[in-house]
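All protein chains of the complex are present and in place, except for one that has been dropped.
Our next item is subunit A:
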Amino acid sequence: MATAKPLPVNLTDEQIDEFGREMDAIYDEVMASRGEKDRLYILRLIRTQRSMAFVGRMIIYASLFLLPPWGHALAGWGTTLVVMFLGVAMLGVAKILENMEIGHNILHAQWDWMKDPEIQSNTWEWDSMSPSDRWMHSHNVVHHTWTNVVGKDLDVGYGIMRVTPMQPWHVKYLLQPIYFVLLALLFEEGVALHEQAIVDVVEGKKSPKDAGLGPVMKRIGRKMWGQVRKDYIMWPLAGALVAVPLSFVVAVSPWQVFLLVAAANAIANIIRNVWAFVIIFCGHFPEGVYSFTEDQVEGESKGQWYMRQMLGSANITGGPLFHVLSGNLSHQIEHHLFPDMCSNRYPEVSPRVQALAARYGLPYNRASIWRQFGTTWLNNLRLSLPGGKLPPKVASA
């Protein structure tokens, strides 16, 4: 089967079909070998992540006993902030693990095969402002089906940025380096508001009522309230309540305690936001990644779909810990080829996909985080102005 307009490769449709069959074989082989080891991996990871989140919060509390008014040998702002940052970093890493290697992947139904009632894509809720079922729609359905198709995939520029010259320039894109930084800091909120309904209303295509904005916003609002209540009310408040009786003994102010804990949690959230933003932007926007038009997708075969996923994604190199912390989205290519394969298997699949790409003479976009994020940032600057450079007309390695 041929698409209305061919993909940018030097292969016949038959060759692309064979490429697809080889991909299918890799997928089937790995999916059939899932078992107890994979189950233990996700269970241990969840346990580790929850322990880290709790211990991180406890370290933040513990640091408050180092505030200068305590007057003991270790008391002082320096030690307080160092210890508090240790807790913040731990909480931040726990949030990163929860959102990326655990939440993102469970919500992709990667672990549904276990039939574990606790770990199911249809019931899992993650530690993020975005309600998981809303996100699953905009991500699993829209983004993973229409990967990098300009005008269809909302993730192409997220409605606020120009990430490929195929998007027509508009004066609003002049400010996109600023959006870029803001989105990095507020990525979690950005993801929550990343909804077709909202985009339609903002662009004036639909009235709020036609877009069904009310129920969507109510749902997002409830989730956000739960998140805000946890990080900016409950945990700071519990610290402040303990500080009330203590304030009769030493000069610690309950208000100060409240603000310190809230600020610590905010920094943990920002650490997670920036990290998730960096990893995710490295997935589709570095130099050499292809975007597509709708007529390149029309009538697409399975082989062509695989091809588009591979040309439209980029990997980041790194060690095992880096891969886990990136939610294995450092294997973005494998993730896009096999979105429901459990992520702990991507590292073993990656060399096979890379070799397969090499045999068919196709590019396999894989580089260090510095190169991938560096070119993403440069592209962002360049594309804020009209014009820009498209990747080669024929993708080859």
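Keep this in mind: contacts are C-beta pairs under 8 Å (C-beta built on N, C-alpha and C of every residue); 3 or more make two chains touch, one makes a residue touch a chain; residues count from 1.
The rule we apply is simple: contacts and distances are computed from a predicted model.
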{"item": "Options \"Histidine kinase domain-containing protein\", \"Ferredoxin-NADP reductase\", \"Oligopeptide transport system permease protein\" or \"Lipid-transfer protein\": UniProt name of the undisplayed chain", "value": "\"Ferredoxin-NADP reductase\""}
{"item": "Option touching the unshown chain, where A:Thr12, A:Ser51 or A:Ser207 are the choices", "value": "A:Ser51"}
{"item": "Chain not shown: contacting residue from A:Lys172, A:Lys230 or A:Lys389", "value": "A:Lys230"}
{"item": "Full-complex contact with the absent chain, from A:Glu14, A:Glu36 or A:Glu203", "value": "A:Glu36"}
{"item": "Residues of subunit A (touch criterion as defined above) contacting the omitted chain", "value": "34-39, 47, 50-51, 54, 112-118, 120, 122, 125-127, 223, 226-227, 229-230, 233-235, 238"}
